[in-house]
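I have a structure here, written as structure tokens, and I will follow up with some questions on it.
Shown here: the complex without one of its protein chains, the others still in place.
Going by the order they are written in, the chains are A, B and C; count residues from 1 in each one.
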Amino acid sequence: MTDPLVIFDLLLALAIVALAAASLSVRDLFSMIVLFIIFGLLSALAWVRLSAPDVALAEAAIGTGVTGALLLKTLHHLRFASGTLGQKAAYGVTPVAPVPMAVIMTNAVFCGLITLGLVVAFLGAPAAGPGFDPLVAEAMPQSGVEHPVTGVLLNFRSYDTLMEVVVLLAAVVAVWQIERGLSEAPAPAMGEVWQGFARLALPAIVVVGTYLLWVGAEAPGGAFQGGAVLAAVGLLLLLTRAYVPQPAHRGIARGAFVLGTAAFALVALLVASGGRVAFEYPLDHAKTLILLIEGMVTISIAVTLAALFHGREPVALAKGDRNDT
Amino acid sequence: MTPDLIYGLTGVAVFGIGLVGALSAQDRLRRVLALKLCSVGAGFLLVVGAWREPPAAPDPVPHALVITGIVVMVSATAVALALIRRLQTLEATDER
Amino acid sequence: MQDVVAAVLITTGTVFFIAGTVGLLRFPDIFCRLHALTKADGLGLALIALGVAFLAATPGAVFRIVLIWFFVAAASATCGHLVARYARRSGAGVRHD
């Protein structure tokens, strides 16, 4: 008898492929986003089955939660806030000439060939070949933390992680250039049930985010997951308009955006000035330094993701030049 | 049938679907979504490459790479969506 | 003994989940569906959480399971309330099947 877990895996895999195809082919854009959110949830489940809980956490919190909220916001803008409520605006379709069937077929054939090539490459690859795990396992005692993924992210491959924080910074700079203005949407009436829930849940979510950051040293979790959970609190505050960004708050926001990058680079420079290679933390202080960097990066990520969701630089604009979502 | 085979093929299929979608989608939101599907498919392959038969622990390096990829992807998506919103606003003012 | 209790709890919880799905599919309008979903799923998750807590031996795990259950219960009640308010205001609540 086959292991029932294999059947579970097969069902999950089929569902993931079907949801990917369905989310691209369904006509209604709102259904597309809902299907995509569920696709993200199921992918996170698949990654759990592949014993990658860190990746599942990141995908669930950032790839699905924050991205889903971003997509919903953009769809809302496309449908209601653009001024044209016609069918074209509602579907956000670029006004272009219909694509000839031949072009679509050629595209599909070429994509099929590429996918087939990938399948051949995947099946032909040596299964479970030697990876980096022996190297990582050997170096773990020098990393200052007990969880291998955190060790790789913040010690062995810190340059990658530093650049990743810079990418987030670049994204928020770009978004602030693209859209400006104060959002003037009225505060939604959420009712007393929500008020009670928010009073209880928002502090609890902050605790969960901090816990994820803290536990990252020895178990799945860390700066990115913790930051995303904290960003969720920001999202809720922005959505219910409990907090409305003001032009005067830009300084603090800018400080928070660069905090992670600055702390990361500063530690690297300090370590380098002590006659070591940058990011070769002294063993006695490795854990302290990593937790310090992670803490700063978490604050940065939380504020940056919330700002990316808000999607505009809060500046007072001249009359007739504003748009509100 | 081990999980790595099943989910590896899933990853390839998701990547292929995303590729077709990115090339043939008509509206902008769907195209961004198709590219996101591609990135998730690539993530699948990396996570599968890291998988070891339990009780052996998986390889942490690809996991770190995928986490980096997810964060980079959300930044790219946010910029793309901001561009889409801006374009839509500009087109709406043009038509008025 | 513990295993048997856990198995019974988890099975009952799963039955409630299936009932919730049937309700979501078969009930005529959004308020009925909301009612089926939030009640059945809330109870289903509570039973499954209780069953898993029986199996999980460590106090830390039990504590976290209780926290998860508490958060899901509070969140799904609030979300159900918000959806119902929204449906009533937008006039979506009319029977349409």
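In this text, contacts are C-beta pairs under 8 Å (C-beta built on N, C-alpha and C of every residue); 3 or more make two chains touch, one makes a residue touch a chain.
Here is the rule we go by: contacts and distances are computed from a predicted model.
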item: From "MrpA C-terminal/MbhD domain-containing protein", "Molybdopterin synthase sulfur carrier subunit", "Quinol oxidase subunit 3" or "pH regulation protein F", the hidden chain's UniProt protein name; value: "pH regulation protein F"
item: Neighbouring displayed chains - absent chain, whole complex; value: A, C
item: Sole residue of A:144, A:220 or A:295 that reaches the chain not shown, by the stated touch rule; value: A:220
item: Candidates A:185, A:200 or A:272 - the one touching the absent chain; value: A:185
item: Residues from subunit C at the interface with the omitted partner, ascending; value: 3, 7, 10-11, 13-14, 17-18, 20-21, 24-25, 30, 33-34, 37, 41-42, 44-45, 48-49, 52, 55-56, 58, 60-61, 64-65, 67-68, 71-72, 75-76, 78-79, 82-83, 85-87, 89-90, 92, 96
item: Those residues of subunit A which, in the complete complex, touch the missing chain; value: 3-5, 7-8, 11-12, 15, 19, 22, 26, 28, 30-31, 34-35, 37-38, 41-42, 44-45, 48-49, 51, 53, 56-57, 60-61, 64-65, 68-69, 72-73, 76, 79-80, 185-186, 188, 190, 201, 205, 208, 211-212, 215, 219-221, 225, 229, 232, 235-236, 239-240
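Please note the rule applied: only the chains that are shown with their structure count from here on.
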item: Subunit A residues touching subunit B - in the complex, by the definition given at the top; value: 2, 6, 9-10, 13, 16-17, 20-21, 23-24, 29, 32-33, 36, 39-40, 43, 46-47, 49-52, 54-55, 58-59, 62-63, 66-67, 70-71, 73-75, 77-78, 81-84, 89, 91-94, 96, 99, 104, 107-108, 111-112, 114-115, 118-119, 122, 127-128, 131-133, 136, 148-149, 151-153, 156-157, 160-161, 164, 167-168, 170-171, 174-175, 178-179, 224, 301, 305, 308-309, 311, 323, 325
item: Residues of subunit A defined as touching subunit C within the complex; value: 190-191, 193-194, 197, 200-201, 204
item: Subunit B to subunit A touching residues, read off their complex; value: 1, 3-4, 6-10, 12-21, 23-30, 33-34, 36-37, 40, 43-45, 47-54, 57-68, 70-79, 81-86, 88-89, 91-93, 95-96
